[in-house]
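Some notes on the structure that comes next.
Removed from the display is one protein chain of the complex; every other protein chain stays in position.
Read from first to last, the chains carry the letters A and B; within each, the first residue is number 1.
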């Protein structure tokens, strides 16, 4: 039974939910919090040692929790503005997105 | 002579000692300090490019320096307590622990 290493880089905003999902599915993930990166906000790297047979299931969970999608956000209202009746309109922004590598592993162990 | 990549994630509290051990054993490790993660305190990721013949020795060093073990810690005494004679009892906590991957490598180089 071969082991694989999944390296998944997701946005910080999706990482807590994804951690919970891994726990619920009995997938042991090592979370490396990182700041910056090519994603606008901070990103989180998960490293998962997993049996080859379960790789596709894990990828489906990652995709479900962290894929790129549009969200509508309302920009903060500038409190300095003297005009009353100012309205902040929601704008569409893309959030989420995951970059995922599946690597062959010679050995995976815990001490 | 094949090269392997060892990725070892250890607790911050063990990382300085492990760095020293790598130096003493002529193992060149790249240390990526990270914060957070599945371990309670911060963790540190080491990446080590090493000849296949030396992998087992390196794993033994990592195990020795960072394996999970129990320690007795005395909780800090609350200075606010007015009762004299208060005693802080040591409690047993698990510390350390390492997650280790050994990966095949096509190429390893320094510039």
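FYI, a residue touches a chain if its C-beta (ideal position, glycine included) is under 8 Å from a C-beta of that chain, and two chains touch if they have at least 3 such contacts.
Predicted model, so just to flag it, every value in this text is computed and none were measured.
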item	value
Residue in contact with the excluded chain [from A:23, A:68 or A:91]	A:68
Selected from B:13, B:31 or B:63 as touching the chain missing from the view	B:31
Interface with the undisplayed chain - residues on chain A	4, 7, 9, 32, 34-38, 43, 45, 55, 59, 62-63, 66-68, 97-104
For chain B, the residues touching the chain missing from this view	5, 19, 29-34, 47, 49, 103-111
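Please note the rule applied: only the chains that are shown with their structure count from here on.
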item	value
Chain centre separation in whole Å, for chain B relative to chain A (CA means)	25
